[in-house]
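Handing you a structure now.
Of the protein chains in this complex, all but one are displayed in their positions.
Presenting subunit A:
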Amino acid sequence: MAFEYAPAPESRAIVNIAPLYGLFIDGEFVESSGGDLNKTVSPSTEEVLAEYTQANAEDVDRAVKAARKAFEKWSALPGAERAKYLFRIARIIQERSRELAVLETLDNGKPIRETRDADLPLVAAHFFYYAGWADKLDHAGFGTNPRPLGVAGQVIPWNFPLLMLAWKIAPALATGNTVVLKPAETTPLSALFFADICRQAGLPKGVVNIVTGDGRTGAALVAHPDVNKVAFTGSTAVGKEIARTVAGSRKKLTLELGGKGANIVFDDAPIDQAVEGIVSGIFFNQGQVCCAGSRLLVQESIQEELLESLKRRLSTLRLGDPLDKNTDIGAINSAEQLARITALTAQGEAEGAERWSPACELPSSGYWFAPTLFTNVTQAHTIARDEIFGPVLSVLTFRTPDEAVAKANNSQYGLSAGIWTEKGSRILAVANKLRAGVIWSNTFNKFDPTSPFGGYKESGFGREGGRHGLEAYLDV
């Protein structure tokens, strides 16, 4: 039974969104040479939030030139001075975090509880962490005086718009690179607000450039001959295309791509904690998380008990207005993504898996999808193999630890996994055998700027976060 809550909406008055945004190039907002505009909408209401500029190849070239020009001075600055700029940025983000959280929730559709308690604190922490590295690179294990690469072209996704910006920009600037960043087509606003933070921090012009637009803008950026480093977070299909584009060049490439994380629950796991972990594993950010625990592998003997608890828990999740502080499940980011989730779940049913959702009323406007469970899933099912990127959990079973490991590793991806058991030696043995870059034992979806994140196999290569994250931006 769901408890009744009075509405508790966060005020959106704290955010002032302009009707139209240009491109942020060389320290100022400019118009495109082409003049094409796109609209960004609030996924929970379909309300148009703002118009923004579609950058064409000429605009991208202008941004790369600005970054190139800025590189000379920025890379020559003493690390301690670069550090202070980044510390300033971290502090300004902390000061403006409520405004940015509301903005992110409006543009992305995710609950304010998440933007306020997860995204924004992590964004500030990431800048704070890498700020400290800027004058300590000699001690990072990449030799003395490691050099930056030059201009970094960075393309980020819509699921954590500002956090992914932080993951890209903070290490790039700390190591002395300058950047041209393209935010996702459906969530450009927080990156454009970040441009204003750069202004407030007094960051030298051209060090950070923001070009908005769709995939064409991103393609022009990664193909630009004067870009020295390409960093991409997004789908595996686009990641492969980018790898082909940069082939034969000297561009350094890091890719953080899709996943189909296995969340493995052994029969001795604490059921209540495991249920909470399963929920945060797949319903955090509506499951639109590359490291989501989208495959539940449960030991056969506890399947019934676990599923019963899980269903009971899912029935208490509150879906609705993302700005409401009590909301657990927000809107799907776009009509396109909703269509993809809808199609894949329909295929799950067609292939014979059993579908279940809690009773859940969906708002009449906006893009919404109820939390969904599939049981009777086999490894051959599409919903057990393809990344759905939505609030959809596929449940499979196993009998022995070896079988659990084999099933978990039976994927083209290798980004994340979870292990739930009371037995410490089993955690270590299983973690050792899983071919995945991030493994959570008795927890899930935890992130920290000091902790390297990234995948095995077709989940991409390179690491973001921690000392490891510096390597992507150094000429080593």
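The rule is short, and it goes like this: a contact is a pair of C-beta atoms (placed from the backbone, for glycine too) under 8 Å apart; a residue touches a chain by one contact, two chains touch by 3 or more; residues count from 1.
The rule is simple: contacts and distances are computed from a predicted model.
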Review point. One chain isn't displayed here; going by UniProt, is it "Aldehyde dehydrogenase", "Transglutaminase family protein", "Acyl carrier protein" or "ABC transporter permease"?
Key: "Aldehyde dehydrogenase"
Practice item. Among A:Pro157, A:Gly348 or A:Gly460, single out the residue that touches the unshown chain. Key: A:Gly460
Review point. Of A:Lys136, A:Arg216, A:Lys240 or A:Arg340, which one is in contact with the hidden chain?
Key: A:Lys240
**Study point:** Residue ranges of subunit A at the interface with the undisplayed chain
**Key:** 125, 141, 143, 236, 239-241, 243-244, 247-248, 250, 255, 257, 270, 273, 412, 422, 427, 431, 434, 436-443, 446, 448, 450-454, 456-458, 460-461, 463, 466, 468, 471, 476
